[in-house]
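For this view, one protein chain was removed and the others were kept in their places.
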Amino acid sequence: MPLKIVDLWFILYRNEPFLFYIMSNINIVDAPPGIEGSGFFATSMDKVIGLARSHSLWPLPFATSCCGIEFMATMGSHYDFGRFGSERLSFSPRQADLLMVMGTIAKKMSPVLKQVYLQMAEPRWVMAVGACASSGGIFDTYSVLQGIDEIIPVDVYVPGCPPRPEAILDGFGKIQELVRNESGRRRDSDQYKEMLASYGIE
Amino acid sequence: MNHNQPVYIDNDPQNELVTLNLGPTHPATHGVFQNVLQLDGERIVSGVSTIGYIHRAFEKIAEHRPFYQITPLTDRLNYCSSPINNMGWHMTVEKLLNIKMPKRVDYLRVIIMELARISDHIICNTIIAQDTGATTTFLYLFQFREHIYEIYEEICGARLTTNIGRIGGFERDFNDIAFAKINKFLKEFPIALREFESLLDRNRIFIDRTAKVAEVSAEQALDYGWTGPLLRSAGVDYDVRVSDPYSSYEDFDFEVPVGTSGDIYDRYLVRNEEMWQSLRLIDQALEKIKLEPAGIFHADVPEFYLPAKEEVYNNMEALIYHFKIVMGEIDAPKAEVYHSVEGGNGELGFYLINDGGRTPYRLHFRRPSFINYQMFAPMSKGMLLSDAIINMSSMNVIAGELDA
Amino acid sequence: MDIAFVIEKFILVTIIFAITLVIAMYSTYAERKVAAFLQDRLGPDRAGPFGILQPLADGLKMFMKEEIIPTNASKWLFMVGPGLAMLTACIGTAVIPWGSPIVVNDRIVPLQVTDINVGILYIFGVVSLGVYGVMIGGWASNNKYSLLSAIRAASQNISYEIAMGLSIIALLLVTNTMSLKEIVDQQHGWHWNIFYQPLGFLIFIICAFAETNRAPFDLPECETELIGGYHTEYSSMKLGFYLFAEYINMFVSSAVMATLYFGGYNYPGMDWVLMHTGPVVGPLIGTAVFFVKIFAFIFFFMWVRWTIPRFRYDQLMHLGWKGLIPLAIANIIITGIVIAIIEKF
Amino acid sequence: MEPLTSKKKILEQKPLTFAERIYLPAIAKGLSVTISHLFKKEATIRYPEVQREFSVNFRGLHSLKRDENGKERCTACGLCALSCPAEAITMIAAERKPEEKDLYREEKYAAVYEINMLRCIFCGLCEEACPKEAIYLDGPIVPSDYLRKDFIYGKDKLVEQPLTNK
Partner (left out) sequence: MSESINHELIQSLTERFGEKIFGVNEPYGLLTFETNKDIIVSVLEFLKTNTVADFNFLTDITAVHYPEKKHGIAVVYHLHSMVKKVRIRVKVFIDEHNPTIPTLTGLWNAANWMERETYDLFGVKFEGHPDLRRILNMDELGVHPMLKQYPLEDPNRVDKKDEYFGR
């Protein structure tokens, strides 16, 4: 299977310290923190910011169909999305941190979705909830986009049709983990820009 | 994007009107559809609706799937009340195949369909409340949708897109937990519904927002092909369950609530009253089931209904039927059939043409949301923006059903 | 003017400012928790114990978020908007008497930044300025939803200010002074103005809801109609300022209501407490009582928000002009007559 | 319009009484309802820590079953793949070799059995279609993941654990 740029991006980013280790098996000792680059203060600052962000992810529910109803259930009293600090839905993309794409994205809708993604302020994450958003699901037809990762980068996929609220929360936990471990300046890095460029953004 | 669409020019400084783009991802469009409105201040002068943002080609897929694989598709039409769609489809095929259902299965279906109706109306009415600003009511009633989900899960194993039942019955009998949960629901839900009504029914703010807004006369509603709670709120007591009974609805004693003016408050009242009637229906169905022989959950039609797993193992005939059914090679008459059920939003019709192949030759869904919604743009003329938004939520447009 | 005076005022201002910010911050937390508990939910409970760090997480996140200024926006005004909203919200606290004076080192320190003799007028002036932040922000965004929201906010605030002012006039007939300090002192013990002006208070609190853009009068930002209203286009801390300003406004109007109608720092039996606790602790107990009253009002604000549906724009105007204003005028007349009769006999 | 049925029930809109016109009683009533919920037990299930109980019939992650001797039941007949509306199941059949008699129950078995979890809609039709009781959707929810390719579950993830001490 050819490695896509998205995959590369994931490998580079998710396993930053291990990358060289895995790829070359050569024993390279990391420079102690603070010698170069961000340094100690910045990294612990990153941690704090990551922690703060992970507890205050305001989702933009891009709910088009069935999964939207399960999202309502997630918001509802039984699951209470608010526990994670995310009950403040922001329908304005400027204020949102997490784009939750829930439901089928038809080809007619795809420019709208891309537009919404572009309007979001950095840092932004994307979660594809449910079979339709992730891969088209049962709708393998002329009018349905076979997965939103064709037009925007996706961070976490949640399987299910629709996913139970447990699954949505599980995916949300994965996003939180990502947010927590992300370097503060990832968004300025070349790889990230390259990844965006592969989607024709900016 | 849409070349033929009338375009409102907004650059003219002399122009007093403002063009406002409502949707496709506006918070009030629960689902995706777009309305381009021209506003004079806050009053709507004209509007154009664009739909099709989640067109998924249901009818084309249906031509490529055997009958039993269409059930999961129908789940995704009106996903707020998928069991009604499932059952409606099953009944269409049963009509085609001339299968007579045992009474007990009919009653079990009534229970499930009425639960689905309640869950559909919960969504719609709480969304009306939510759009007028009363978020809390939404969360109060939504807890009971969760209970309905539990009942579904006990019977079919899924919460929302249920794929409940099969052509010829149910996949399994209701177990004791399911009955216990239904009884619990019947006990608890009326209290919550009464509380919900006490929060909104006589609250002047709510009445002012909804009463005398978006009034529709019976003639207009019929002209635009409205069905379901919307048509009933306009004063026409048309209900498929009564006028064309299916699934033994003729055995039940219930009322068809109708409104007088067709405004949003009437729609709200009609839906609330229908929830009460649904509770009555479930109650009666539970009583009637006790009189029927226990353990029957499907019709005795081995050529159309999948045999039990042990049978497949030990019985050659069953194995052959099993393979034939799964391959989709059932002997269905070459005919066309129209069957409709009372869905959450109105008459949900299935027009099926079978030519004897594995798959339907043509399957058309009469989707109530699609037909109801076309009146939205003409009727918004002269409304305030806020009214149009509640009007939209009171029409309960489900995008899946709208766009197929 | 001595240096101690400056230091004293400086400390007071700093403390009040800090308290205001902290209360506004934790109002967001309280709002989410109150909403959750009213809705059979739990609310934020992951950030720290019971989610107590939630506001900090939100704040930090917003500080670190990218700022977007829309290309067609009026840049300068776009940036001024949130600051103005925040500023006008904060300066209202200057004339509110937070407690009776305390005595430190033989020096009487009033717990009030300044006791101007037109305190009520000052409050009015500041409150009516508050709408500019919303208006400027909404206008500068160059977004139609924001614009609609700005229009709504402006007309709503102007309309309800009239009713609010009229309800205060009746109060002034009773109190005979415009100094907030004097008004509070008149309400010593149990003589709260709410007992003399119940109708006036009702009008005042309704107008306070409208002035702070809280439900059921949250038309400028009603989510389901206008998405975010005036702050639709704002991201990062500019949005934070707007959200903050709303809670500060709520805090200030709660404080004003407690001052004008609920006796400020007065409570029954305060003489006895003052006698037994001394010149520092005694007044501070009064301050604590004052804050309890404020918190009760803030809770009430939230409780109402999560209960009632909101008005429609024209109904809101209808209520303001045809309901509250005549009622407020009637209130003035009745109050005047009653006072005239009492003075006569 | 004339009544179409005998079951018609007209809901009249009652005009507002004076008490209702002044808003306050309804608001007070509403406030009393909401405040009563403040003292109710909250319905929330603290999900990651507390799991909600699923029904026994819940359709979750698929598992390929083994029989009582620990042999794989699947015979690669392909009915599940055929019955899948999402076309999420892929399988490649292989002939069983004599030495593999303990591993597979029938002469044919699935050498490759892959389910694309992102396409699967958990409808349960494969479970119904299987004549060998080999596939059941009796697992928990499918976990979310970062990469799309990680959702193609092969036999390593799907086949039940073999019977212990063997």
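Order of writing sets the chain letters: A, B, C and D. Residues in each chain are counted from 1.
Here is the rule we use: a residue touches a chain if its C-beta (ideal position, glycine included) is under 8 Å from a C-beta of that chain, and two chains touch if they have at least 3 such contacts.
All values reported here derive from a predicted model rather than from experimental measurement.
J.: Can you list the shown chains that the hidden chain touches?
T.: Hidden chain contacts in the full assembly come out as A, B, D.
J.: Pick out which of D:55, D:83 or D:116 touches the chain that's been left out of the picture.
T.: Selected residue, touching the omitted chain: D:116.
J.: Sort through A:119, A:143, A:181 or A:198 and give me the one touching the missing partner chain.
T.: A:143
J.: Looking beyond the chains shown, say which of B:52, B:133, B:157 or B:344 touches the absent one.
T.: B:52
J.: Taking the full complex into account, what residues of chain A touch the chain not shown?
T.: Spelled out for chain A, the touching residues are 1, 107-108, 135-136, 140-143, 145-147, 150.
J.: With the missing chain put back, which residues of chain D would touch it? List them for me.
T.: Residues in contact with the chain left out: 2, 4, 87-90, 114-116, 118-119, 148-149, 152.
J.: Can you list, in ascending order, the chain B residues touching the missing chain?
T.: Given the touch definition above, chain B has residues 1-5, 51-52, 55, 57, 59-61, 63-64, 95-96, 222-225, 236, 238, 243-244, 335-338, 340, 347, 349, 351, 353, 361-362, 364, 366, 370-371, 374-375, 378, 403-404 touching the missing chain.
Assume only the chains that are shown with their structure count from here on.
J.: Can you work out the whole-Å distance between the CA centroids of chain A and chain B?
T.: Chain A and chain B have C-alpha centres separated by 33 Å.
J.: Taking each chain's centre as the mean of its CA atoms, how far is chain B from chain D in angstrom?
T.: Whole-Å distance between the two chain centres: 21.
J.: Would you pick out the residues of chain B that each touch at least 2 other chains?
T.: Answer for chain B, listing residues that touch two or more other chains: 26-27, 72-73, 75, 136, 139-140, 143, 146, 161, 199, 203, 205.
J.: Residue numbers in chain C touching 2 or more other chains?
T.: Within chain C, the residues that touch at least two other chains are 35-36, 38-42, 223, 227, 306-308.
J.: What is the shape of the graph in which nodes denote protein chains and edges denote touching chain pairs (line, ring, star, complete, other)?
T.: Graph shape here is complete: every pair of chains touches.
J.: Can you list the residues on chain A that touch chain C in the complex?
T.: 48-49, 51-53, 55-56, 77, 80, 82-85, 87-92, 94-95, 97, 119, 121-123, 184
J.: Which residues of chain A touch chain B in the complex?
T.: Per the touch definition, chain A meets chain B at residues 62-66, 68-70, 72-73, 76-78, 89, 91, 103-106, 108-109, 111-112, 116, 138-139, 141-144, 161-162, 164.
J.: Residue numbers of chain D touching chain B in their complex, please.
T.: Contact set of chain D toward chain B: 1, 3-5, 7-13, 16, 20-21, 23, 26-27, 29-30, 33-34, 37, 43, 54-55, 57-59, 79, 82-83, 85, 121-125, 128-129, 131, 133, 137.
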